[in-house]
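Before I ask anything, here is the structure I am working with.
Every protein chain of the complex appears in place save one, which is left out.
Here the chain labels run A, B and C in written order, and each chain numbers its own residues starting at 1.
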Amino acid sequence: MLRDWTKYRTTHPTGDLNKDHPEYKWAMAIDLDACTGCNACVVACYAENNLPVVGKKKFLHGQVMHWIRIERYWNDEDIDIPHQGAQFMPMLCQQCEAAPCETVCPVGATNHTPDGLNSQVYNRCIGSRYCSSNCPYKVRYFNWYNYPEQENAWPDPLPMQLNPDLTVRTKGIMEKCTFCVQRLYEAKSKARTEGRLVKDGEVTTACAQSCPTGAITFGNLVDPYSKVGKMWRQQRVDLSKDVQDKDRDGNPEGIRGYRVLEELRAYPSIMYLERVRDTQA
Amino acid sequence: MSTLRVLGLFNDFDAASDAIRELCSANLPTLNVDNITIKSPIEHPDVESLLGTRPAPTRRYTLIGAILGASLGFTFIASSQGNWFAQMKGGKPIIPFPPDFVLTYELMIMWGVYVTVLAFLVCAGLPARMKSSLYNSKISEDQIGVMVKAEKNCIDEVKKIFQRHNALKIEEEIVERRRRER
Amino acid sequence: MNDFNKEEKDIRDDIAWAQINKDVLQSIEKPRAAFWYLFAFAGTLFAIGVGCEIYQYQVGLGVANFDNPHMWGLYIASFIFWIGMSHSGTLLSAILHIIHADWRKPIYRFAEAMTTFSLMTAGLFVIVHLGRLWQVYYALPYPNERWAWPNFQSPLLWDATAIFTYLTSSMLFLYVGAIPDFAICRDNAEGWRKNFYTVLALGWMGTDRQWRNFRVSYMTIACFLIPLAVSVHSIVASDFAMSQQPGWHITSFPPYFVAGALYSGCAAIITLFIMLRHTFRFEEYMTMPILDKIARLTFAIAMVWTYLNFIEYASVWYGDDMFAKQVLIQKATGPYSPFWWAMNFLGSVLPFTLLFKKIRSNLTAMLIISLLLNLGMWLERWMIVAPTFSHGYYPWTIDHDQWPSFVQWGIVLGSFGWFGLLFMLFCKLVPSVSMYEVKEMVYHRTLGRKHLAQLREA
Partner (left out) sequence: MSNINRRDFLKVLGWGGASLTVAGCGYTSIESGVETVESYVQPQDFVVPGIGIYYASTCTQCEGGCGVHGRVREGRILKMEGSPETPNRGRLCGLGQASVQHHYNPDRLKEPLLRQGGTLQPTTWDNATALLVEKTKGVGDKFAFLTGPLSGHLRVLMQNYVESLGSKNHFIYDPLAIKVNRSVSEQMYGVAVPCYHIDQAQLVVSFGADFLDTWLSPVHFSTQYADFRKANDSKARGVLVQIEPKMTVTGANADRWIPIRPGTEGVFALGLANALLQDPAYIKNVPSSVTAAVRGYDKTRVSQETGVSGEVFDRLLALLRARTPSLILSGPSAEGHAHGAQNAAAIMLLNFVLGNVGKTVTAPAKVPFPQMAPADGDTVALNTFNEGLAQGRFQTVFMYDVNPVYTAPEFLKLRDNLKKAGFKVLFTHYRDETAEEADLVLPLDSALEDWGTHIAAYQPEGVTITMQQPLMERLYPEGTRSLGDLLLELLKRRSPEEYKKWPDYYSYLQDALTKNKSAFKDSAADDGLFWYQTLSHGVLNVAAVKEQHLSAAPGALNVNLPGTAASDQEFPFQLVPSIRSGFRDGRHANLPWMQETPDTMTTIVWDSWVEIHPKTAERMGIREGDILEISSKNGSVKTQAYLFPGIQPDTVAVPLGQGHEAMGRYAKGVGVNPFKILNPVFEKTTGELARYATRVKVSKTDDRVTVVKDEGWSPGMINTQLDRKIVATMAADKVKLFREE
């Protein structure tokens, strides 16, 4: 007890997934060896979630609104000639189980749902932006302008494309990746009317759906038969650990699963699989 | 036979305190020490001590206020957190102690201060109506007033004593029975 | 013993009480022309700020040139700065009151006023900074049909509570302390002012009963204010310390913030001291010896701040957390380095000039130094907020090129205007020197001298 106070700090995640989330725990697995950085997911997100196109000037000021972004890093070793190509990273809200953004919101506009989502209540948000300040991944995007009305982000007839399943956000509120919550709700209510739980593969996010290489796997972690659940178990990544057992002894077996900035104890819900490069090549 | 009130204005505290001492020692029949009031431009504990200890009970209310603030504050916060359990937060308990402690602390101080001020006004009898009693604007400047309330018969005696201690000015007024006396 | 008379006194003890009334009341009636120049200047600044805010309100916060990751900027920095300013008042009136340092008496009134108004200014920044300031009431715990409450876990909410408490309490403290003076004004004013002060004075007549309760209550409130003030700035510090961002997540932040607050507060008092002394002809009351004392106090606090400042760097450096360390290095070498070094110089090196009597007794020098010290303190706040955003955990969003737009600067200037307006209005309506306490001061000095004379005879 004296050595590890942390177990007294958090009550969630408890380590017992079924206790935290009896029915659903939406999670992802992203295979960085499959991701080619083609940006299909980014466009899919724009189309599904009514993201405004901000234009050059605002992009210059860093006010872009992409909920998922493809990052491109270079390897510091062979910086002159990147023999091993580039490093791509699809980064979106990690839907942390102990999200740093949730605790700091003064009005409780961002909360944890029973499905383990990190919800953002648009009409409650007053725009203090504390959540984003506290987000280690910086994946929250703020409406610096009134895109629908004042900035004319959707000149006619582009508004006809907007997805009626979710709102168009207005000035002064925070938004972020929702794991396409509108799709999840549709699937859940459908399942509920049929008196069952959502089956694996029945619902997926726009990004996972579009990904040409199928690098993104989305599903319900609680469901023992879900693909994503199997991958997490296979990769021995435990949602409620901040250091995975396999990594304690330097991961000798070569299991690729890991989570970004895991040591910050936010318990992200997205597992990445390490990019692979052949050393013979 | 009517009661009167006289106010004597003195140049400094020494004069005033001498006058008071003599008043007390003069054991006039209808003069009660509690009916002697000092009006001064600055607070002056020594002179006040001549009149014997008089109560200043504000602190008691302060304590009550602080306790109220703390207990009500915590109850309110905890209960509101409790009934909005949808507000599951980044792995924290629904009613987390550290933040609630901070808020309780603040509310304790808040109520402590408010009640103290309230108590002060009540105990000091403020706000008061000026007309109700003798006053002279010199008091707020540099002169010390000694006000005595007594039956008519010994008023003259009081005046004499005042003059003996070369009071600069002496005013008097009749106290109507009806009015609560101060 | 002999040098007792030679020593320069905080205040002449042969000054007549009537004179005190006259001088102070005159300040309310007809100040020097400088007052009006300053007033106009403050007005212009405020107008600029209002203009910028209207523009920002209409178009959106984007015009202030925030972005992801630069979510906060000068607004929050200035917010902390103003909260800090507010601490001086408490320091002088409450702490010095409790320890019976009576040289505070001529100057604590405006210091307290400063407290109140800088808190009001700070409050403005919270509102200005919000994305949807028209929804700010969501942060209040009011009962509603949705059973939705503010999130009591958020340090921002602690802020709100603490600041509200502090603001109201210090206002009450200020008012209660001024009641006897309102009575004086009432007895001397004519026309509308007469009625005005009559209301404010609550029929104060200086009876022993009133004085007695006054003494007790005033002391009690003072006792409350000290822990309150400390808690307020510790809580502001927790906005950062409680977050997990590199460069913010530092244990020593609360004391560091409090020290910085007192520091900037004292500096500000020096500034205003000199200004009031001039504009209201308070040479008699705001005397050089008092200035000298404040200067020394300032130096002492400056050293405390310096210490905590280096403690912070040291703990980051030896703590050897990669992220925090990178932020620190970035502060010293990155785009913010000029400001960071300026901050350290102004905060830690400049105060050493206060060691020299010559400088302490030179008004112009003191004015300039005090202003520079405050600049340094403002920079400190900025250096706490901005660099962490520009170099956080996540490498992709590390962005070293974001400069606050004119809107932010305009509103910051505006805040100084707003503060100036409030403060000067106050000086025009409320005696900025506490008359009755100056009288007490003089009285006790006289007694003291009598007593000494008696000792000599014996």
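Simple rule for what comes next: a contact is a pair of C-beta atoms (placed from the backbone, for glycine too) under 8 Å apart; a residue touches a chain by one contact, two chains touch by 3 or more.
Note that the coordinates shown come from a computational prediction; the quantities given were computed from them, not determined experimentally.
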item	value
Chains in view that touch the one left out, judged over the entire complex	A, C
Contact with the hidden chain (one of A:Cys38, A:Val121 or A:Ala191)	A:Cys38
Positions on chain C where the hidden chain makes contact	69, 322, 326, 335, 393-401
Positions on chain A contacted by the hidden chain, ascending	32-34, 36-40, 42-44, 46-48, 53-56, 59-60, 62, 64, 66, 69-76, 79-89, 155-158, 160-164, 206, 209-215, 227, 230, 234, 253-256, 258, 260-261, 272, 274-281
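Just so it is clear, only the chains that are shown with their structure count from here on.
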item	value
Of all other chains, the one whose Cα centre sits farthest from chain C	A
Innermost chain, taking as reference the mean of every protein Cα atom displayed	C
Inter-chain centre distance, chain A versus chain C - centres from mean C-alpha coordinates, in Å	44
Shared interface positions of chain A, touching two or more other chains	100, 103, 108
For chain B, residues that touch 2 or more chains besides their own	84, 87, 89, 92
Complex contacts: residues of chain B adjacent to chain C	37-45, 47-48, 51, 54, 56, 58-59, 62, 76-77, 80-81, 83-84, 87, 89, 92, 96, 99-100, 102-103, 105-107, 109-110, 112-114, 116-117, 119-121, 123-130, 133, 135, 137, 139-142
Chain A partner contacts - residues on chain C that touch it in the complex	59-62, 65-72, 129-133, 135-136, 138-139, 148-151, 153-157, 160, 239, 242-245, 389, 392-397, 399, 402
Complex interface listing, chain B residues touching chain A	84, 86-93
